[in-house]
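One protein chain omitted, others in place.
== subunit A ==
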Amino acid sequence: MTLPVKTESPSLVDTSTIPGWGVDADPRNDPTYPMRDQTQDHGLTRHWDRPPIQHPDVEILQSIEHIRQPAVVGTSTPPSGLSGVLRRTAFRWSESNWIHWLMLMGADRINVVEGVVADLAHARLPNIPGEMGIRSELAYNKRGFTKKVAVVAGVSLAISLLARGRRARKREDGTQG
């Protein structure tokens, strides 16, 4: 089987000029088979018959590693608000750049606050314990739940006592001064 050249380049080297080109090629030496099937000639080049192109009516952010919009795109939850600004900025960098992902993670956290604000704006108080599955926690993990409550209560008490002590000391210092 002869595989076609899979990419095109103005400086493509003519393989017939290379002594010994392909003499050790062995289709069985392919650890990717059968995950990647190269045993048939699929006519693989960078061109293929593209599916019809979807024209989304919402904003789609696109990786700069793409040379064109993929034929089909997801239209869930388009970018919006401050998190959207951050997401748009993040897409100036490629997927191989850490800043791209860190900015998206940051946008995700801001988006959580935006979600709560949006709920309140629609006169909806989010049932956060319910959203976190408190019913199942009480049903199957009473002991764990009690422990968590005790730890939170203990830490809160310690912090408030510490703060109260500090305020009292400040007042004393003020009177003495």
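The rule we apply is simple: contacts are C-beta pairs under 8 Å (C-beta built on N, C-alpha and C of every residue); 3 or more make two chains touch, one makes a residue touch a chain; residues count from 1.
One rule holds for everything that comes next: contacts and distances are computed from a predicted model.
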Tell me the UniProt protein name of the chain this structure doesn't show, selecting from "Threonine dehydrogenase-like Zn-dependent dehydrogenase", "Peptide ABC transporter permease", "YfiR family protein" or "SGNH/GDSL hydrolase family protein".
"Threonine dehydrogenase-like Zn-dependent dehydrogenase"
Of the listed residues A:127, A:146 or A:160, which contacts the missing chain in the full complex?
A:127
One chain is left out of this view; which of A:13, A:71, A:85 or A:120 touches it in the full complex?
A:71
Touching residues of subunit A against the unshown chain: what are they?
31-32, 34-38, 42, 44-46, 48-52, 54, 56, 60-63, 65-66, 69-77, 79, 83, 87, 91, 95, 98, 101, 104-105, 107-109, 111-112, 114-115, 126-128, 130-137, 139-141, 144
